[in-house]
Each structure stands twice: as structure tokens, then as C-alpha cells.
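With one protein chain held back, the other chains of the complex are shown just where they sit.
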Amino acid sequence: MDIRYIYLIPFIPLAVFLLLGLNYKRIKPSVSGYIGVFGLLVSTVLSYYTAYQYFFVHGKVNGIYKPIIDRHIWMNFTDTLSIDMGLYIDAISVMMLIVVSTISLMVHIYSRGYMKGDDGYTKFFAFLSLFTFSMFGLVLSTNLFQIYIFWELVGVSSFLLIGYYYTKPSAIAAAKKAFIVTRFADFGFLIGILIMGYYAGTFDFEMLNNPEGSAILNWASTSFMGLSVITWGLLLIFVGGAGKSAMMPFHIWLPDAMEGPTPVSALIHAATMVVAGVYLVARLFPMFYFVEEGFALSIVAYVGGISSLFAAVIAITQTDIKRVLAFSTMSQLGYMMMALGVSGYDGHEGVGYMASMFHLFTHAMFKALLFLGAGSVIHAVHSNYLKDMGGLRKYLPVTNITFLIAALAIAGIPPFAGFWSKDEILVAAFENNQLLYYIGVFVAGLTAFYMFRIYFGIFWGKEKQYDHPPHESAASMTVPLMILGALSVGVGFIPFSEFVTPDGKGFEAHLNYPLAAIAVAVGIMGIALAWVFYKKENNLANTYAKRFGVFYKWVYHKFYFDEIYLFITKKILFNGVAASVALFDKKVVDGTMNQIGNKTVFTSEKIKGIQSGKLQDYALAFVGGVVVLVMIFIYFRAE
Amino acid sequence: MIAGISIYEILTLTTLLFFIGVYGFITRKNLISILISVELIMNASVVNFVIINKYLYPDALQGVLFSIFIIAVAAAETALAIAIIISLYRQIGSVEVDETETMKY
Partner (left out) sequence: MEKYIFYILAFSMIAFAIAAVNSRKMMRSVIYLLFVLVGIAGIFFLIDYNFLAAIQLTVYGGGVIVLMIFSVLLVHHIELELSLAKTSKRIVAAIVSAIGIGVFLQIIYTYDFPVVENYKTTSTADIGEKLLSYGDGGFVLPFEVISMLLLAAMIGAIVIAKGKKT
């Protein structure tokens, strides 16, 4: 199968980026929107064609989905260790192509309406194209180094898009924060890559992931502090993934990233870039599973579970709807990580892996829908805050229905997409780790509660005073909402377990009716609670908030994570370490250099008189020198 | 050869002339005087060439020919130096070295 046409998928957005980016003063906004949408449309069609080709025509060899790889060696170090550029087509990369192209196309179409009249309209589309290119490159990478390159590229485009409103100080701060935090985590990723290169001897996914390959079989050959070096490498790579996917200690950038335009939040910070960390772990899943009996994988599971719970709790208290959605994203990402962490490898054991990818897929659809719907609401009322909204269902009928669909999907109510994937996750957790299962069920209830809290808060309740009557957005914005709404219902019926499994062999997934019933019941309980609290304007919520008192305050301030980080960086690093280092630099290093400079100037002032410019003085020195040299050569020469 | 005069006496003479020239070159402040000193130095070395040719290698002529070339070059040099001095005099109205120090630090 000739797969080289797949190169077009990333390169078309790149070409669009270059075209728009280099000519952004010359291309009219009306034209640039069409260019961006059209370029991505071609990529999307190619992505679907690729998926069709892979899943139904070429991918299956003897009943197993094998990766199809096209490599171009770039830098060669040893026989196995080389940095390549190429395509890696397997089930999850094809699935990611579908996710990225679909969501990106929807966001492009949506942005044509949402960004209308913005000064940087063309620039915005250029950045979106850059991001799409990077994300395609990321999912198609054949080796760790290639993925790292694109990893940083998505980081840069995320930075550019968060700071898109660059006149707003908070946006600049958020962009810097996102960049620095993820960069910090990527440092771990880089070290992990280097460890892999040194100890496993290859960067290539195919070689690393081969269960009979030397990288996996020889994991015990070197150990460091009680763990295999390969495990350390995997954990460091997971640190990089945790940074991008906003897992627990590195989550602080994601809420602030909501300063970017809402379509950006939908594309990057809900559906695609943030799942890169999940994708990375899934990409190296055989390594995580086989090396040291899955120690690294259990860490992944716990980090995912704790992040999921942590974020869901915070999401309840937030009043900025985009921030609620951001914490919800973090919570769902934790879910995916957790599912990966509890997964096995062979046959039906791999249900966690499958569920994680399935949830990634469905979550991308309904979370993008939630963000775009929130964007539509924000567009209508010009505020991010729940207190400025209420009773909007009359004014925004399309947004209302689609938002409701997405909320039901994320709450895990059948037959919406989220139900199917969440159910599989809970099944996987139940079979492997009961503690994580209970966390998962609790989080499912919380999710339903906070989601319907904002749903009721926005579309029901009392009408607020609006500057001008809110109106439904233009067709360019509602059409993507409707498409994504349809997808949020439909994608749950895809038999994912036939296609995406760790070992490539499909299996039959069945609903586990008791577990599904529990999950649905918990979801409905959450919705009912939200109904009671927020359907009508009442004081119940405030009363309960007061009853929780200190705990509520802690949660409202996101457990003071930002403050702790600030304390560590400002007080300890800046004042303690950096100040003394700066002092040393100023006094000792600079001082030495300054003194050398001063002394040189001083000395030259003193001796510049020797260079009198008078020929005769030079002649005197010359003759004297000749005489002295002659004396030396004649009287002191070594015989 | 000069009857009764050894090579040492003649070399002594040229050495003295040479260093008198050097002394003049260093101490005089006038460009023409400096030129005079240079001529002294040059002539001392010409005499050296000739004397060594005559006393040590009477059959060869290299010293003599060299002297001829030196004299020719010295003449050219003098002509140029005088041209420069006159040009300089037109420019700044003086031929004192103290006045020609614009290249000083």
C-alpha cells in the first residue's frame, strides 16, 4: 500500500500556515477564512480516506492490525539508534487523525463566525493551521524524537494562541505560564528520551514496542535507585505527557489557558493537544505494560485517578464557565490516564486501553461541543461568568439543545457517546483496581453534577439584565455545533474494541449491565442534585457552600496550588536562590570582568604616552632594541 | 687597497659615520635634517659594501654593483622625500616633525 499521500495531511495545513502567515497583511480576512477551511477540508477528507483504507482495506494482516510505517532516516547514530522522519500508521494514530481533523475543521468553520471583525483574523487562521500541522505531525510520528519535535511545536502554537489577545496582560501571563509549565515538564520528557536512546538503544516506536524486542526484554539490565532505568525513562516521559495533559502537579496552566479565544480552547485545550499526553502513554503502552511488571503504568493510573477526582471537585466551585470546562477536561483526561493505567495487554485484558482511546475519541467530540457552545453563549452575553447568565434557552435554542446533548454525553447517560466509553473505563477499573473504580464512579457523579450546574445556570434560572437581547449565533457557528451534537450521539455506537486494542486483535466488548446501571444511576443522581440546586434560583447552593466552610474555600481556590507554586518560585527560588546567584554574578563574575576592563583602561591611559606618534621616538626605540638584541646574540648566545 | 690602512680602520670610520647618522636621525627636528642623517647612514653602509668587496673578494664585483644600486635607490628616495616635504610645506606651512603629529593617539 502506498501511504505517501498521507504526507499531504500535515503538509496542507503547513502550506496554509505559510501562505497566511507570510501574507497576513495582504490577504483579506474574508479570503483567509475560506483558505483555512478549504485546506483543512482536504486534510479531513484524506484523513477519513486513510482511516477507511487502514481499518477496512489494508491494515488487517491475518486478523491483526499491524502498523504501516514509512521511514526516512535523518540522523544515524548506530544501526538501531537513528532519528527518522516518517509516518506511523496504526489504529490509534489513524483514530487521532480523525479526531484532530474533525475537531479542527469544526473549529475552523466556527472561528469564521466567532472571530469575525477581529484585527488578527488572518493571523488567527495562520496559527490554527500551524497548530493543526503540528498535531498531525505529532500523531504520525514514528519515533520518540520526531514526536518530541512536534510536541514542542504544538506547545509553541498553544502559546501563540493562548496569548492571541496579546494586549491583555492576563492573556500574556497565561501564555507564559502555559509555556513555562509545559516546557518544564518537557524537560523530563527529553531526559526520558535520552535515557531510552542510551539504554534501550533506539527511538523507534516499532522497536521499542515489540514485546519480543530487546528494549522490553532487557529492561532489568540496568537499575537505578531500586527501579529499572527503563522505568525511570518511562516515568520521565510520562512527566512530559502529564505536563501536556494537565495531570496533577502540572495542571495549573490549563485553567489559565482559557484566556485564549474560545475556539482555541475547544481545539487545543479540550480535544486535541491536551490528549497528546494520553496519546504518548498509549503510544508506548507495550513498554509501560511489560517493563518492570507495569510499575510505571500503575503510577500513571494513580496520577490519572487522583487528577480526575481533584479536578472534578474544583470544577464544582468555579464560576467562570470556561474554567469549569477546563477542570472538566482535566478530570476527563485523568479518566483516560486511569483507564490506560489499569489496562492489560492481551485480548479482552486490553479493555482499559481500548476504553481510554474510546473515551479520548468521544470526549474530543462532546468537549469540543461544550466549548463551542460556551463560546456561543459568551458571544451572546459578552461575559464568562455564570452570574451574568441565566434563562438563555429562549434566546439560544440551538446552543441550548447541543449543549444539553454534550452535557448528557459527558454525564454518561445512555445512549450518548460518553456513556459507552465511560462504561468501558469503569469496567476496566473494576476488574483491575477497586479503589480506582470507586474514585471513577464518584467522579462520574461529580461530573454530572457540575456539568448540569452550569447547564442550568446558563440556560435556565432567572433571566439577567442584558445590555442587548442575546441572539443566536450565525450559521457558521451553529452548524459546527449541530454536527458535533450529532457526533456526540452517534460515535458511541462505533464498535471500538474491534479496531483499537493494544495487541491489534479485536475483541467483542459487552456491556456489563450491573456496572453500567450503577454508573448511570450515579450520573442521574448528579443531575438530579443539580436540578434541585440550580434549576430555580434559590439559596440551597449557598447554604451548602457555607456548611462546608473552610473546605469550600480551599476548593474554590483550587487547593491553593497556584499560591504554593508562587511561594516556591517567588520566595524560595527568586529571593533565596536566584538573588544570591544574581549577587554572585554581579559582584564576582561581573566585578572581575569590570575590574579587568578598568585596569586595562587605567594602564593604557598611563602607557599611551609611549605611542607618541613621533617617528624619531620609534627610531630611538628601534635602534636601542637592535643594539640590545645584538648584544644578547653576541655575548649571551648559547654555544 | 689603501696601502698601510687595514680593513679595521675603514670599518671604524663607517661605524662612526653610521651612528652619527643615527644620532642625527633621532635628535633633529627638521625633516630636511632627518633626510641628511639618512644620507649619512646610507653612505656609511655603501662604503662598507665596497670596502668588504675590495679587501676580501677583490675578484668579485657584487659589492660595487650593489653600491651602485643603493646610490640609485637613494637618489630616487631623496627625490621623493623632497617632493613630500615640499607638499607637506604647502599643506601645513612647516617642515618640523612636531607639527606633523596628526596621527598621534
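A and B are the chain letters, set down in written order, and residue numbers restart from 1 in every chain.
Methods note: a residue touches a chain if its C-beta (ideal position, glycine included) is under 8 Å from a C-beta of that chain, and two chains touch if they have at least 3 such contacts.
These numbers come from a predicted model, not from an experiment.
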Interface with the unshown chain - residue positions in subunit A: 620, 623-624, 626-627, 630-631, 634
Absent-chain interface as seen on subunit B, which is shown: 1-13, 15-24, 26-30, 32-33, 35-37, 39-40, 43, 46-47, 50-51, 54-59, 61-62, 64-65, 67-69, 71-80, 82-87, 89-90, 95-96
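One rule holds in what follows: only the chains that are shown with their structure count from here on.
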Rounded Å distance between subunit A and subunit B, as computed from the means of their C-alpha atoms: 86
Subunit A to subunit B touching residues, read off their complex: 608, 611-616, 619-620, 623
Of all residues in subunit B, those that touch subunit A in their complex: 22, 25-28, 34, 97-98, 101, 103-105
